[in-house]
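Left out: one protein chain. Kept in place: all the others.
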Amino acid sequence: MDIHRYEKIWIGVSLVFIVGLMASIVYGVVAVGATTVGDSGETVAANDLSNTTFGDPGGHWASDDHYVVNVVAQQFQFRPGTREPVVVPANTTVTFRLTSPDVVHGFEVVGTSVNAMVIPGQVTVATTRFDRPTTYGVVCNEYCGAGHQNMEGQIVVVPRETLRNASANGTAASLAPPAGDAPDGGVA
Amino acid sequence: MRRGPTRRGFLRAGATTAAALAAGAAGTGVAAGQSADYGGWFTSDSKGGEVKNYDGTTVDKTGQDTVTVEVGAQGNGGTYAYAPPAVRVSPGTEVVFEWTSNTHNIVVEDQPSGANWEGVSEIKNSGYTYSYTFETAGVYKYYCDPHLGLGMKGAVVVGGGSGGGGGSPEWGDWFTSSGKGGEVKNYDGTTVDKTGQSDVTVEVGADGNGGTYAYAPPALKVDPGTTVHFEWTSNTHNIVVEDQPGGANWEGVSEIKNSGYTYSYTFETSGTYLYYCDPHLGLGMKAGIFVTGASGGSGAAAGGGGGLLPDLNWWNAAWIVGPSAVAVPTIAAYVLWDSWRAGDVSLDWLLEGETPPETVEAPQYEPERRIEHDDYDPWGTASLIAVYTAILVVAWILLYFVEFLGRGPHILG
Partner (left out) sequence: MAFVDDHPLEAKVARSSIAVAIIAVAVGGLLGLLQAWFRTGFLRPFSAVDYYAILTAHGVLMALVFTTFFTVGLFTWGVTRSLDRGFHDRRFTWAWFALMVLGTALAFVSVLGNLVGWIPLHGAVLYTFYAPLEASPTFYLGLAGLVVGSWGAGVDYLWSLYAWRKENPGERIPLQTFMSVSTMLLWFLCSAGVAVEVVVFLVPWSLGWIPRVNPLLTRTLFWYFGHAVVYFWLLPAYFIWYTLLPKFSGGRLVSDSIARVVFLLFLLLSTPVGVHHQYGDPGISQGLKFVQMTSTFFIVLPSLLTAFTTVASMEHGARQRGGTGRFGWLRALPWENPAFSGCALAGIMFAAAGFGGMVNAGLNVNAMVHNTLWVPGHFHLTVGTAVALSFMAVSYWLLPQLTGKRLRFRTLAAVQPYLWFVGMVFMSNAMHREGLAGVPRRTSVPQYSQVAFNLPITGFDAVHLQIVAGAAMLFVALLCFLVVVTATWFGRRGEAPLAVNGHVPEPLSGPDAGPRILDNFKLWVAVAVVLIVIAYGIPLASIIQHGLFAPGSAPLPT
């Protein structure tokens, strides 16, 4: 085929560039551990979550260094998250397990890359780690019906020992006052 | 405003062959006695499943002007109930729906033919109230969209039982934010009943709506022949009549008057009178007077329930179609005639049989100089592409390594 020399060079550069892009992604996955949601293999019956781990959603300690939060994303709130914030410990492996009893929702922790889809019948498992105590906003970023624009919540990251003690005393609920003011920032 | 819910109910009933969903589409008759026929609305036979907070009884609130229904009361495994779930009221009763918890709405599943209740399609939270005056007799079924699956359903039965009559006011959206001027904050959903009195007083410029910008009471019910005395209690107000029953000729008070001024008018003709204060319309200074008698609700402010397009009843349609049918062809004919005269318009496309004139194209382009394949080296392109590549690489490094990897928690493998 008749290709100009410059274009041949460009094909080579392009391929190197593309491989470089892929290498960046691999670096991110391997060195930083940043990846995305996978297949948890779990399915649930969306129309009756009452006998599943989502029957009483909330957080609990799975082990010393692992805190698991079951969240139900439904029209038009996160349970927990909307009425009272989700409380998670800092400097701990935190796993969010999400499902929906109705339609597809999104779970986006604003300002971070913790961003996943919640599909009825499926269980989304997203693991992360919060470095320091702070408050994050959570929005549903997938259209889910007439009240989609109201679907929001908060995640409050507290010092690890604080939550551990509260869980032991059974006072974990008091760490999460009902929906507070938005953290400092702008109104979009 | 979207009329989807009601029509959807009919469409679904018609289109569904294997009726896996809504049952009770029929059964709008009103039976004598306590319970109405809900056609399985509260049971697991109909969409959403069983309404656990329905105990089989229909609460009888006939004879009352206003009845309250809690939205989001305790029930159905959470705050997912209407309380009471089934209530019977007289025609003309105003039902006040009060939200006592968050994220609920009212979607109308079914209603008597001729009724046009639209419910509340937007999700509302605790503290929100909404009122609707039920006129047409029959059974109205409704549910909460997000909590349908939990059994949050309710019903209002209009008619039957004991209770007074006399017609009732239908304010439409006059007091809400959809009515001109916006929400009337000093209207609490109740209509003050002053029937049986021959003289009634309405304060003009009472406290309300963020200042002294209210009529008190804003919603009033009187008998024909009642004299209403309007007393100004603050400055710069008037009374502009927005709407009144056909045959009435109340002129209000168009001049701005000040504190101390009084004006009286005897209301004879039955129906709904809507009025407002010109300078303070934007603050919500509006009011209504309903004069009992004849059929309730003279259709005042019935149209335009918010939303993108007006309700299409015959009246609105006539107002749109009539002038359009005259104006649009006239204007179009004039423009076309004028263009034709100027030679700008051709109707060749109508003349199928004629061979259209051959189209003359511009002459073919001849370049200033011809550069052939072997003489051409795109070195300018190579330079541009090199610059572009450099920009891409820098942008990628900044966005991927600095912005993405450097920021915030990630989903970890």
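In order of appearance the chains are A and B, and numbering begins at 1 in each one.
Basically, a residue touches a chain if its C-beta (ideal position, glycine included) is under 8 Å from a C-beta of that chain, and two chains touch if they have at least 3 such contacts.
Quantities reported herein were computed from a predicted structural model and do not represent experimental measurements.
S.K.: Any idea which chains on screen the missing one touches?
M.R.: Visible chains that the missing one touches: A, B.
S.K.: Among B:73, B:228 or B:411, which residue is in touch with the absent chain?
M.R.: B:411
S.K.: Hey, which of A:72, A:90, A:119 or A:166 is the one touching the hidden chain?
M.R.: Answer from the full complex: A:119 touches the omitted chain.
S.K.: Touching the hidden chain in the complete assembly: which of A:34, A:72 or A:172 does that?
M.R.: Only one of A:34, A:72 or A:172 touches the chain omitted from view, namely A:34.
S.K.: For a quick check of understanding: of B:79, B:93 or B:121, which residue touches the chain that isn't displayed?
M.R.: With B:79, B:93 or B:121 as choices, the missing chain is touched by B:121.
S.K.: Residue by residue, what part of chain A touches the chain that was omitted?
M.R.: Touching the chain left out of view, chain A contributes residues 1-4, 6-7, 10-11, 14-15, 17-18, 21-22, 24-25, 28-29, 34-40, 43-47, 82, 102-104, 106, 108, 110-125, 137-146, 148-150, 152-154, 179-188.
S.K.: When the complex is taken as a whole, what residues of chain B touch the one chain not shown?
M.R.: Residues touching the hidden chain, for chain B, are 1-4, 7-8, 10-12, 15-21, 121-122, 306-309, 311-312, 339, 343-346, 348, 356-365, 367-373, 376, 378-381, 383-385, 388, 392, 395-396, 399-400, 403-404, 407, 410-411, 413.
Definition applied: only the chains that are shown with their structure count from here on.
S.K.: Averaged over CA atoms, how far is the centre of chain A from the centre of chain B? Could you give it in whole Å?
M.R.: 36
S.K.: Along chain A, where are the residues that touch chain B in the complex?
M.R.: Of all residues in chain A, those touching chain B are 4, 6-7, 9-10, 13, 17, 21, 24, 28-29, 32-37, 47, 74-77, 82-83, 93, 101-102, 109, 111-116, 126-131, 145-147, 150.
S.K.: Tell me, which parts of chain B touch chain A in their complex?
M.R.: 102-103, 105, 121-123, 125, 145-146, 149, 377-379, 381-382, 385, 389, 392-393, 396, 400-401, 404-405, 407-413
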